[in-house]
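First comes the structure, then the notes that go with it.
A single protein chain has been omitted; all remaining protein chains appear in their positions.
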Amino acid sequence: MIPCIVSQTPMIIYIFHFLIDYSELVFTVVDITTTVILYLSAKKTALYLWEKQKCRKWSVDVSEILLRPKSLHWLPLHVAAAYLLNPLTVATCVARSTCAFHNLLLALLMLATQHNSIMLSAVFLALASYESLYPVVLLFPVILQLAQKEVKGKLMLQNPYLLCFILEYTVVFLGCLSILLMLSYSLLYSSDFIPAVYGFILSVPDLTPNVGLFWYFFTEVFEHFRLFFICIFQLNTFIYTLPLIIVLSDHPQFLMFIQIALLAVFKSYPNLGDVAFYLALLPIWSHLSRYLRNSFLVLCLLLSCGVLFPILWHLWVFSGSANANFYYAATLAFSTAQILLISDYLYAFRRREFHLKYGTDIKTQDGRKMMVELK
Amino acid sequence: MGLLSDPQSRERVLLFLIRHNSKLCILCYALGLVWFLLLPLPPLSAPTYISENALLPGLVKREFVGGPQALSLSREFAANKALVGGLPVEWLNKTMTSLGLEVHTQTFAVDLPFPDEINERYHVRGTNVQGVVRARRAASTEALVLHVPFLPEANDQAMGLALSLAAHFRKQVYWAKDLIVLVTEHDLLGIQAWLGAYHGINLTSLGVRSSELGGYCGALQAAITLQLSSDVATSIDLQLHGPNGLLPNLDLPNLVHHLCLHAKVLCTVQELLPPQEDNAWWQSMHIMLLQALGQASTKPASEHGLFLRHRVEALGLKAINSHRQEKASLEKLGRLLEGVFRSLNNLLERFHQSFFFYLLPSLQSYVSIGNYAPCAAAILVVLFLCAVELWAKLNPEKERRTREAAASNPASIPWLSVIGSIVIAHGLGIALYLGPLVAHQRAANYFDLPEDEAVSLTALGIGVSSLSLPHRGSTPQGWIWLKLFALLELGMLLLALDLLNFPLAFMLAIPTVPAAVVSQPSHKTASIALLLVASPAVISLMGLAMKTELNPHGPTSGQLGGFIGLFLRWLQCLSQSILEHQSLGTNLYPLFTLGLFPCWLQLWHVALWKE
Amino acid sequence: MCQYCLIQVCTSRFWFNYRHVANVLSVYRSVKRLGIPDSHIIMMLADDMACNARNPRPATVFNNAHEQINVYGDDVEVDYRGYEVTVENFVRLLMGRVPPNTPRSKRLLSDERSNILIYMTGHGGDGFLKFQDSEEITNIELADAFEQMWQKKRYHEIAFIMDTCQAVSMYQKFYSPNIVAIASSQVGEDSLSHHVDSSIGVYVIDRFTYYLLEFLEKIHPASQNTMDELFRVCPKRDCISTPGQRTDLFSRDLSTVLITEFFGSVRKVELVTRVVSVPSLRDLLTTVPGKKDDINEGVTLSNVFADQLPVAQMVQKGKQKEWHPPDGFILAFWALVLLVFFKTYGMKHLTFIF
């Protein structure tokens, strides 16, 4: 494991080798492209949701929670605005974090997936996971999404078509990945970059403060527990994939969204750019807002964290009058807020599904309104 | 999570909040106020102590005997000052060299955005002189600063004392940190230039052109700014706060206070005698309020302040010569300083043991952040409660509205309707921030005013004109969104301020919070009245009035009493604060214009909301 | 193998702990006076007081305000100093589990015949002793360390002297045989400093050690004082704390044990009858040229000195071209991009993307 100052992949470094001179321009362009792509993919998603809603059979009196063409019509615009006008995005762009590229790749991946082009999605997925490892987990939602079009028959594991499709796609993906790795090898004639990049991501050696949970924890944790906790935390990042697949198997879109959001919270070096990205996707699911439970609380938390981060950082690092704990507290609050947000959306989604199936107001025999709860 | 997940209990809590909201708000507000009033009393204000072991105050034998030398040097300095009619650089060079110091000079030049009428300066040219006592056996990785600001008509004795102290220190072998004797011109501008050059950065928006500095001594650990204009002193006043309410680590004032007790020199803060037994509460409250006002004004208490901004613990010592009996000679003061510097020299780590956030009811007791945070919290809670209520009021609306929204055009998506006024408010804030600097030139020529008055009048003009904007919302419920936004913004603002500069935050919160909570189109008059009281102008005016009231010396001569005088002084302060923001980076003006004013304007819109 | 070993530990850094270093050094001085050579003394000083820039009397450490004796002396040997003084090093030293490249002066060369005197001072608490103000050694760790020493036959008898706050708590957990322990203060008591030297500006010595030294000054290598007198050196009225001692682990009766068995070393001279032939210095020298010659045959060094500032080389090296990716890579890269593109949508579908 050889973490150096730069722990980017050889490719991106090589590309920067050309772009470094006019980087401001590059980053602005990248962000705008991302916005456009998000717009396109959101449009596609809206259509997708609409058709899905049409072709399904609903229970009675669910009219009020159904999607409406008007809202769907304005949805892509909202998404684009939410990304481009988000102060976090602007901040990321100003800070020139390579996270912008990462977001671009994710957006491309989504677009490609929407367009059911196996090759492209595989390429972008490979690129994304080549850049920062974690997007590997997006493999499953992508497969599910594509399978809905490509595979005939029900999406059951017994279905041989599905199996061979999964196989095919995985092979393509791995192929792209290995080609990328080989390219970077041919770039350096050494494979040092693999530990340098992925080792750096997995075994968290750089403890520079960020908005995540890892840095202060691994600053303070006792030496002999370090490895154990690293395993636990990294596991925690990936562990949600399986249950999510089981529960959301026929809503790959939402699955993908939740996955991206979770990565943004639990990855080892999270940054505001990731948060901005999945916040930008929220408008797609604005029809869930009815079932959100503590949106206001989350709103306040996120806002105050946004204010507290720079201030506590300044107090700790520049005026030296506060210590690390203050900033750490802010990161804790931020993570909690995000977790609440995501779990809320998940809850709302399932609740809506439930109501779509059984109707919005379920009555008992004597006409009292039944209440719904998780059991 | 139980509360958050179980729908029933959440409903119940929400209902409870909404039902008793007004009571709760009043309760919290009152709690905050009362708590603040109780702060000077024992359980909340603990007795001070020195928490850094390494200081070892008062163990050393004081050997300074340079009293007469100090006197003669100060006389000589005064003579040369009169001769040159400014800072006698050559003389200082010669003297310091003859005393064995390593001398470096730095010339600097600053151009203020507009002439400063109070100190009569516009294009400032100056020189800083810096004499270094190299620690013999240390690798000059750390340094202490003894800073003597050059004042045209005062501070000669300070210069003499500093020089003779340096001469004494030069002979000693026990230094682990270099000692810099620093003489700066043009009070804050000079020290700003020096610190900027020393750290190779510029923290202000003004370009300071300064010559290359020599004689670097590594990291500055602590600085003492000395003001002494008489041959004897009756008391020493500690000047604590720097720009933007920064405070030195509590150990530093404690150290000096401890040594003063040791040397039997009276030591005060805010130039007020330590509280006596009878009505101790009011006296300590008085001191505390003065400190709070000082911090809230974001103006450094003395030249030491800028050290604090560069992460150097610093303290201003101002010797006062009143009619009291027991006087301290220069020699005694010199020994006091010697003690201070030897203690600082003993320090190994940087100051980090004691508090950075505190209020001083007196030098014997302090209020730590943990004890005053509750008032801030209580008052912020008021805003939060109010916001929750609004949100709850909005929620049933929201669903109906979304349905309509789907049907009708998107422009009536509820919160879109208020974006206009929000943008306008902030735009006006920016205009108010930039306006004076851009427009003062023209205004001055047009009305032929002195420029700084032109500046403040422009600001005032922009501010007032912004009140007469159309307050027309398209939707009946729009004002709720607007108010919600304003409340959140105000809350965030105050939250941020509470961390940076508590006194300022508190003084803003006291008037603005009730106004913000009350303001509604339904009861206009009350909300308008409150809002007027809470308007930035009135707040700052009140602050100024309070300051003059509490000022121990009473209103200084040459100021008109009464409201007119107050108003004129307020105008001055306005231009001053703009100037200081430009030259020293104090953030009162941007805070008021970019932060408070837009919030207030939105609330104003809310109050005058028309269908 | 040394018969009498001495470990002295001062565990506290920072200038204001001057007195702890003074304690250790004054004990060091008096035992040297009683004949223990430097090679048998292992001294750990957590910070350098003598050459600390804050010390007005450089290269000296005094243990009382009159500054008669400089306990630092001119030939002091500090074996572990500064950051080297850690719990790990101390325990390793006791157990002899030092890394192989450790010099002899940093090892405790003792066997089952050696009496060891351990003197520790620093900032203590109930059941622990702070090292360097950052880590602690607990009394249990210490007791286990002694037990291991005993098992590995690293000592015959140990005299353990401790001058910290609540020092008694440190020896309560001992369970290995042949240890006699003396501590400056009971649990819950602080052991206080004796007095200030106002010209140096610090407390110069702790009370217990001060009176211990008063006692040791009277001892000379042949004196017959016994260990139990050691327990009476510092009555409560002198050092405000009450010293404690522990003798139950010690097999012999302390009134028969001489102080000098721990605090001094009486060397036994053994007369040999046979003549030992020592090779003379000249012989050694004569062997050197021979070695030198075959060196010359081995490597032929050009008899010139290296150019100290090879500007030419550096400039030439500075001019070398910057890194450039292999052409193969570039070709492959762009080829791949185009391939992917056309594979997915040929020219005709370009419109289809947007």
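By letter and in written order, the chains are A, B and C; residue numbering begins at 1 in each of them.
FYI, a contact is a pair of C-beta atoms (placed from the backbone, for glycine too) under 8 Å apart; a residue touches a chain by one contact, two chains touch by 3 or more.
The criterion applied here is as follows: contacts and distances are computed from a predicted model.
You can't see one chain of this complex, but its UniProt record names it "Phosphatidylinositol glycan anchor biosynthesis, class T", from the set "Phosphatidylinositol glycan anchor biosynthesis, class T", "Exosome non-catalytic core subunit rrp46", "3'-5'-exoribonuclease" or "Trafficking protein particle complex subunit".
Every shown chain that the unseen chain touches in the whole complex is listed here: A, B, C. Residue B:K171 is the one among B:K171, B:R209, B:K393 or B:R442 that touches the chain missing from this view. Residue-wise, the contact with the chain that is not shown comes from C:P58, picked out of C:G35, C:P58, C:G127 or C:P177.
Contact with the undisplayed chain is limited, among B:I18, B:A219, B:V464 or B:L568, to B:A219. By the touch criterion stated above, the residues of chain B touching the omitted chain are 1, 5, 8, 100, 134, 136-137, 139-142, 170-171, 173, 199-201, 203, 212, 214, 216, 218-219, 309-311, 348-350, 352. One chain of the complex is left out; on chain C, the residues touching it are 13-14, 48, 50-52, 57-60, 70, 72-79, 81-84, 102-106, 132-135, 292-293, 296, 300-311, 313-315, 317-318. Summarising the interface, chain A meets the missing chain with residues 2-5, 205-209, 213, 215-223, 233, 236, 239-240, 243-244, 246-247, 265-266, 316-318, 320, 323-325, 328, 332, 335-336, 339-340, 343, 346-347, 350-351, 354, 358, 362, 364, 368-375.
Note that only the chains that are shown with their structure count from here on.
Annotation: 49 Å between the Cα-based centres of chain B and chain C. Per-chain Cα centroids separate chain A from chain C by 54 Å.
One finds 43 Å separating the Cα centroids of chain A and chain B.
Residue ranges on chain B touching chain A, taken from their complex, read 4-5, 7-8, 10, 246-247, 308-309, 311, 352, 356-357, 384, 387-388, 391, 398-399, 402-403, 405-407, 410, 488, 491-492, 495-496, 499-500. Residue ranges on chain A touching chain B, taken from their complex, read 64, 68, 70-71, 74, 289-290, 293-294, 296-297, 300, 303-304, 307-308, 311-312, 315, 318-322, 340, 371, 373-374.
The touching residues of chain A, when paired with chain C in their complex, are 14, 40, 115, 117, 119-120, 123, 179, 183, 186-187, 189.
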